[in-house]
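Missing here: one protein chain of the complex. Every other protein chain is in place.
Presenting subunit A:
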Amino acid sequence: MSSDEEGAGGSRLHSDDGTTGRDLAGLGIALALFALAALIWWDASGYPVRRSYAQFGPEIFPYIVAAGLAVFGLLTVRLALLSEFPPREEMSWPPVLWIVSAIAAEILLLRIGAGFILASGTLFGFAARGMGRRPVWLTILVGIVVSALLYTLFRHGLGLSLRAGPPERLIDGLFRR
(Lines give C-alpha, C1' and ligand atoms only; values in the text may rest on other atoms or scores of the structure.)
Protein backbone atom coordinates (compact mmCIF):
# COMPACT_ATOMS: atom_id res chain seq x y z
CA MET A 1 0.00 0.00 0.00
CA SER A 2 2.76 2.37 0.90
CA SER A 3 4.31 2.47 -2.52
CA ASP A 4 0.93 3.13 -4.06
CA GLU A 5 0.22 5.87 -1.57
CA GLU A 6 3.57 7.47 -2.21
CA GLY A 7 3.08 7.41 -5.94
CA ALA A 8 -0.37 8.86 -5.55
CA GLY A 9 0.94 11.57 -3.26
CA GLY A 10 3.58 12.46 -5.80
CA SER A 11 1.13 12.76 -8.67
CA ARG A 12 -1.15 14.89 -6.52
CA LEU A 13 1.69 17.30 -5.95
CA HIS A 14 2.49 17.67 -9.61
CA SER A 15 -1.00 18.67 -10.65
CA ASP A 16 -1.12 21.49 -8.18
CA ASP A 17 -2.74 24.58 -9.60
CA GLY A 18 -6.22 25.07 -8.24
CA THR A 19 -6.64 28.63 -9.47
CA THR A 20 -9.32 28.08 -12.12
CA GLY A 21 -12.90 26.92 -11.66
CA ARG A 22 -12.08 23.23 -11.57
CA ASP A 23 -9.58 22.02 -9.04
CA LEU A 24 -7.31 19.61 -10.92
CA ALA A 25 -5.25 18.76 -7.84
CA GLY A 26 -8.49 17.93 -6.04
CA LEU A 27 -9.39 15.54 -8.85
CA GLY A 28 -5.95 13.99 -8.34
CA ILE A 29 -6.82 13.31 -4.73
CA ALA A 30 -10.09 11.70 -5.80
CA LEU A 31 -8.18 9.54 -8.26
CA ALA A 32 -5.79 8.43 -5.50
CA LEU A 33 -8.78 7.51 -3.30
CA PHE A 34 -10.31 5.41 -6.11
CA ALA A 35 -6.96 3.70 -6.67
CA LEU A 36 -6.63 2.89 -2.97
CA ALA A 37 -10.21 1.57 -2.86
CA ALA A 38 -9.59 -0.63 -5.89
CA LEU A 39 -6.36 -1.92 -4.38
CA ILE A 40 -8.07 -2.88 -1.11
CA TRP A 41 -10.96 -4.53 -2.96
CA TRP A 42 -8.57 -6.47 -5.20
CA ASP A 43 -6.50 -7.58 -2.20
CA ALA A 44 -9.57 -8.69 -0.22
CA SER A 45 -11.05 -10.63 -3.12
CA GLY A 46 -7.95 -12.82 -3.16
CA TYR A 47 -8.34 -14.22 0.39
CA PRO A 48 -9.12 -17.95 0.53
CA VAL A 49 -12.80 -18.65 1.25
CA ARG A 50 -13.55 -19.95 4.74
CA ARG A 51 -16.78 -21.17 6.23
CA SER A 52 -17.37 -20.04 9.78
CA TYR A 53 -20.15 -19.19 12.20
CA ALA A 54 -19.67 -15.57 11.36
CA GLN A 55 -20.21 -16.24 7.66
CA PHE A 56 -17.84 -13.33 7.25
CA GLY A 57 -14.08 -13.69 7.22
CA PRO A 58 -11.16 -11.26 7.10
CA GLU A 59 -12.48 -9.76 3.84
CA ILE A 60 -15.60 -8.11 5.28
CA PHE A 61 -13.91 -5.08 6.83
CA PRO A 62 -11.68 -4.36 3.81
CA TYR A 63 -14.81 -4.37 1.63
CA ILE A 64 -16.47 -1.83 3.93
CA VAL A 65 -13.37 0.38 3.92
CA ALA A 66 -12.98 0.14 0.14
CA ALA A 67 -16.64 1.05 -0.36
CA GLY A 68 -16.26 4.02 1.99
CA LEU A 69 -13.16 5.25 0.17
CA ALA A 70 -14.95 4.99 -3.16
CA VAL A 71 -17.94 6.97 -1.86
CA PHE A 72 -15.70 9.71 -0.51
CA GLY A 73 -13.72 9.63 -3.75
CA LEU A 74 -16.96 10.52 -5.54
CA LEU A 75 -17.70 13.28 -3.03
CA THR A 76 -14.14 14.56 -3.52
CA VAL A 77 -14.78 14.78 -7.26
CA ARG A 78 -17.77 16.95 -6.41
CA LEU A 79 -15.64 19.12 -4.07
CA ALA A 80 -13.05 19.53 -6.82
CA LEU A 81 -15.56 20.36 -9.55
CA LEU A 82 -17.18 23.00 -7.37
CA SER A 83 -13.76 24.22 -6.18
CA GLU A 84 -14.77 23.82 -2.57
CA PHE A 85 -11.29 23.19 -1.22
CA PRO A 86 -9.96 25.96 1.03
CA PRO A 87 -7.79 28.44 -0.88
CA ARG A 88 -4.14 27.42 -1.04
CA GLU A 89 -1.20 29.74 -0.77
CA GLU A 90 1.33 29.83 -3.53
CA MET A 91 3.79 27.08 -2.87
CA SER A 92 7.55 27.36 -2.79
CA TRP A 93 9.06 24.14 -4.11
CA PRO A 94 12.82 24.26 -3.25
CA PRO A 95 12.44 23.88 0.56
CA VAL A 96 10.00 20.99 0.12
CA LEU A 97 12.36 19.22 -2.28
CA TRP A 98 15.31 19.78 0.08
CA ILE A 99 13.44 18.18 2.95
CA VAL A 100 12.16 15.23 0.91
CA SER A 101 15.68 14.62 -0.36
CA ALA A 102 16.96 14.95 3.22
CA ILE A 103 14.95 11.88 4.24
CA ALA A 104 15.77 10.12 0.96
CA ALA A 105 19.48 10.78 1.61
CA GLU A 106 19.23 9.29 5.09
CA ILE A 107 17.53 6.18 3.69
CA LEU A 108 20.24 5.83 1.04
CA LEU A 109 23.16 6.37 3.43
CA LEU A 110 21.74 3.89 5.95
CA ARG A 111 21.23 1.33 3.20
CA ILE A 112 24.87 1.53 2.03
CA GLY A 113 26.04 1.17 5.62
CA ALA A 114 27.37 4.66 6.32
CA GLY A 115 25.95 4.47 9.82
CA PHE A 116 23.52 6.59 11.80
CA ILE A 117 25.74 9.62 12.41
CA LEU A 118 26.60 10.39 8.79
CA ALA A 119 23.09 9.57 7.57
CA SER A 120 21.31 11.60 10.21
CA GLY A 121 23.84 14.43 9.94
CA THR A 122 23.12 14.70 6.23
CA LEU A 123 19.39 14.73 6.96
CA PHE A 124 19.88 17.54 9.46
CA GLY A 125 22.06 19.49 7.04
CA PHE A 126 19.67 19.17 4.10
CA ALA A 127 16.67 20.07 6.25
CA ALA A 128 18.32 23.16 7.73
CA ARG A 129 19.39 24.20 4.22
CA GLY A 130 15.82 23.70 3.04
CA MET A 131 14.53 25.99 5.76
CA GLY A 132 16.94 28.69 4.57
CA ARG A 133 20.26 28.25 6.38
CA ARG A 134 23.39 28.02 4.21
CA PRO A 135 26.00 26.97 3.21
CA VAL A 136 25.01 23.34 3.07
CA TRP A 137 28.46 21.99 4.07
CA LEU A 138 28.23 23.92 7.31
CA THR A 139 24.72 22.71 8.14
CA ILE A 140 25.78 19.11 7.44
CA LEU A 141 28.77 19.59 9.73
CA VAL A 142 26.48 20.88 12.50
CA GLY A 143 24.19 17.93 11.79
CA ILE A 144 27.01 15.42 12.17
CA VAL A 145 28.01 16.91 15.52
CA VAL A 146 24.38 16.89 16.72
CA SER A 147 23.88 13.33 15.49
CA ALA A 148 27.07 12.12 17.17
CA LEU A 149 25.80 13.54 20.45
CA LEU A 150 22.36 11.98 19.91
CA TYR A 151 23.95 8.64 19.02
CA THR A 152 26.03 8.61 22.19
CA LEU A 153 23.06 9.64 24.32
CA PHE A 154 20.55 7.18 22.88
CA ARG A 155 22.83 4.25 22.13
CA HIS A 156 24.80 4.30 25.36
CA GLY A 157 22.38 6.17 27.60
CA LEU A 158 19.06 4.57 26.67
CA GLY A 159 20.15 1.44 24.84
CA LEU A 160 18.32 2.26 21.61
CA SER A 161 19.74 0.26 18.73
CA LEU A 162 20.96 2.54 15.95
CA ARG A 163 22.69 1.52 12.74
CA ALA A 164 26.44 1.48 13.22
CA GLY A 165 28.97 2.41 10.53
CA PRO A 166 32.66 3.32 10.84
CA PRO A 167 32.18 6.49 12.99
CA GLU A 168 29.84 4.68 15.37
CA ARG A 169 32.33 1.88 15.93
CA LEU A 170 34.86 4.52 16.98
CA ILE A 171 32.43 5.87 19.62
CA ASP A 172 31.42 2.36 20.73
CA GLY A 173 35.13 1.61 21.17
CA LEU A 174 35.47 4.54 23.57
CA PHE A 175 32.65 3.19 25.70
CA ARG A 176 33.88 -0.37 25.77
CA ARG A 177 36.64 0.39 28.25
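By our rule, a residue touches a chain if its C-beta (ideal position, glycine included) is under 8 Å from a C-beta of that chain, and two chains touch if they have at least 3 such contacts; residues count from 1.
Here, contacts and distances are computed from a predicted model.
A.B. asks: Match the chain absent from this complex view to the correct UniProt protein name in "Tripartite tricarboxylate transporter permease", "ATP-binding cassette domain-containing protein", "Dihydroorotase" or "5-methyltetrahydrofolate--homocysteine methyltransferase".
C.D. replies: Going by UniProt, the chain not displayed is called "Tripartite tricarboxylate transporter permease".
A.B. asks: From the listed residues A:Pro58, A:Pro135 or A:Pro166, report the one that touches the chain absent from this view.
C.D. replies: Considering all chains, including the one not shown, the answer is A:Pro58.
A.B. asks: Name every residue on subunit A in touch with the hidden partner chain.
C.D. replies: Here the touching residues of subunit A are 1-3, 5-6, 9-10, 12-13, 25-26, 29, 33, 36, 39-40, 43-44, 47-48, 50, 52-58, 60-62, 65, 68-69, 72, 75-76, 79, 84-86, 88-93, 95-96, 98-100, 102-104, 106-107, 110-111, 116, 120, 123-125, 127-133, 139, 142-143, 146-147, 150, 154, 158-163.
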